[in-house]
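This part shows chain A:
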Amino acid sequence: MSDLKNAPLVTITIDGQELQVPAGMNVIAAAALIGKEIPHYCYHPRLSIVGNCRMCMVELGMVMKDRATGQVILDEAGKPKIGWAPKPAIGCGTQAVNGLHVKTDTQLVKDCQKGVMEFLLVNHPLDCPICDQAGECTLQEFATDYGQGYSRFVEEKNVKPKRTQLGPRVMLDDERCILCARCIRFCKEIAGEDVLGFVDRGSYSTLTCYPGKALTNNYSLNTVDICPVGALTSTDFRFKMRVWFLKKTDSICTESSVGVNTTVWSREGQIYRITPRENGEVNDSWMADSGRALYEKVEAPERLKCPKINGNTVPLPEAIDRACELFDAAQKVAYVASGHMSVEEQFLFKELTHVQPGDIYGVMHVQEADGFLISADSTPNMRGGLAVGLWEDLPQKQLSALGDKIDNGAVTLLVVYNEDLFETGLTEAQLRKVEIIYLGTHRNRTSEYADLVLPTLMAFEKSGSFINQQWRLQTFAQAVPGPTGLLPDICLMEHLRSHLVGEAYVAPTLTGIWGRLSHENALFKGVLFNKIPKTGQLLEAEAFAHHAFLEGKGLHYEPKVTIIPEAVQAS
Partner candidate 1 sequence: MATKVLERKPLTWAEKTYLPQIVHGLKITWKAMFKKPITLQYPEEKPELPMGYRGIPTLVKDPNGREKCVSCQLCEFICPPKAIRITPGEIPADASTAHVEKAPKAFEINMLRCIYCGLCQEVCPEEAIFLQNAFSLSGYSRQELVFQKDKLYELGGTLPDTHHKWDKKKAAAAHPHHH
Partner candidate 2 sequence: MEVILLKALYALLMIGAVMGLAAYSVLGERKISAWIQGRIGPNRTSFPLIAKIPLIGPALRYLGIWQPLADGLKFLFKEDPIPGHVKGIYYMMAPVLVLVPALSTMVVVPFGEYFDSAGKAYPLILADIDLGLWFIFSLASLGVYGIVLAGWAANSKYPFIGGIRSCAQLISYELVMGLSVLPIIVWVNAPGVSAGLSLVSIVNTQGGAWFIMTQPLSALLFLIALFAETNRLPFDMPESETELVGGFHTEYGSFKFGFFFLAEYAHMVIGSAIFSLLFLGGWHFLPWIASPWPASIFGTICSVLWFLGKIVFLMFFFIWIRWTLPRFRYDQVMQLAWGKLLPIALINLVFYTILVAFIS
């Protein structure tokens, strides 16, 4: 919790191994640095310390000093004498100070852990076969690692409520709860909505919402993530799939320009859940509930799954031919690109526009920011468009300029990527006046008017990179295959471009595109796609600092430019 960046280094000794850590560092975190696991339930690096699980017992000692002189007392071998505390103490409640000695694997510590495990399991229902946490449950893991392997408890176990709906997305099974209070602290300290608490005492303690309140916060599902046992479960993921079947893929949340790091959990081409991925520079350990639901759009009924000419399904080659015809017939083309495209797609889209030059528009999507992990810009990659030069200035919400050009007959063909032009103020009459090639993932009003629809893939179905509000370049990987027969967007665009100029189609690769990007674009100088760190790579974007970005203050983000009022933006 506390900021350790500027703390002085101190020397501590863990199990005889000396190491230098910032003063004030938690002993559990310090032990993790040298690969020592101190088991814990209630401790969470981003929450306050309460010390109520008693699992992280360690033996502590300090270098003995003469009270009078302050001199270190040496033993016969000439080494400093250590004064060991007579009783074990909790590791999470201990912070590193100079001369601190810690023992994590003595018999005393092991007995403590075994005892604590036995007490925790006394009233635990042990219904692992039906528990969603099984497979990622620390109670399971520590029971096998530190527990004694059998139960001496013959009395009847406590009965507590099994199905309590804490909020719309969170379900509570009180019997499984080990009273670590992580969820309570999260609500209080991170989400800022204090709704959870314990009632009753002793083994009858029960987690509940305060009377008249519910866990409705948009960050409620983080309590499920941090719950060390299966007490809190997601109603969406509940009883869907065991976690050990799920493949984890690193991804980026497309909900807003914050670029929350996520893990997509999928099995056999189907996504089951999305959880936050630790990134101390962007989202810490958290994620909004709304972003977790984005995967539902993959299987949405309005998903575009095959190319269409005037509403009739056609094979892809035929659709590409049709696109070429439309391009050849049209004299005046305009393009509507999108902040939903990845950097690579924006680059190839730009290449496409070189074939038949025309104005390139973008659409700004504004949403309500929450000052934490949802920013005002609801596209993940608006800055990418600036970076590759798709648009010179930040796009507007309304495309009135495009509307005027259509009215004048200055545009006869529109190439639209995943934007609904009705939302930008264009009218039905205007859309009827032009030919439209629509590239997008889902059906919308614009796609209904399109002469040619070329389906594209969602971020879960392709690999690429986004630039978030901090100008941090972050990569995402393909988690599931796209609908049968569809090409990744970069291939689709290159297919289109090579057909238009009459070149042989060569499937583009991300490394190939980045070879060109890092070569041609000053912003990306020296960036190697395969070497972009998991936590992202911060770009030197001073050249773009003058733009009036929408984003306000959020977690790990301070806007550099004063926010221009909404009214001015819309004009």
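Selection rule: all candidates are chains of the complex that A comes from, given by their letters.
In the analysis below, a residue touches a chain if its C-beta (ideal position, glycine included) is under 8 Å from a C-beta of that chain, and two chains touch if they have at least 3 such contacts; residues count from 1.
No experiment lies behind these values; they were computed from the predicted model shown.
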Candidate number, among 1 or 2, whose chain touches chain A in this complex: 1
Contact set on chain A toward candidate 1 in their complex: 125, 127-130, 134, 156-159, 162-163, 200, 204, 238-242, 244-245
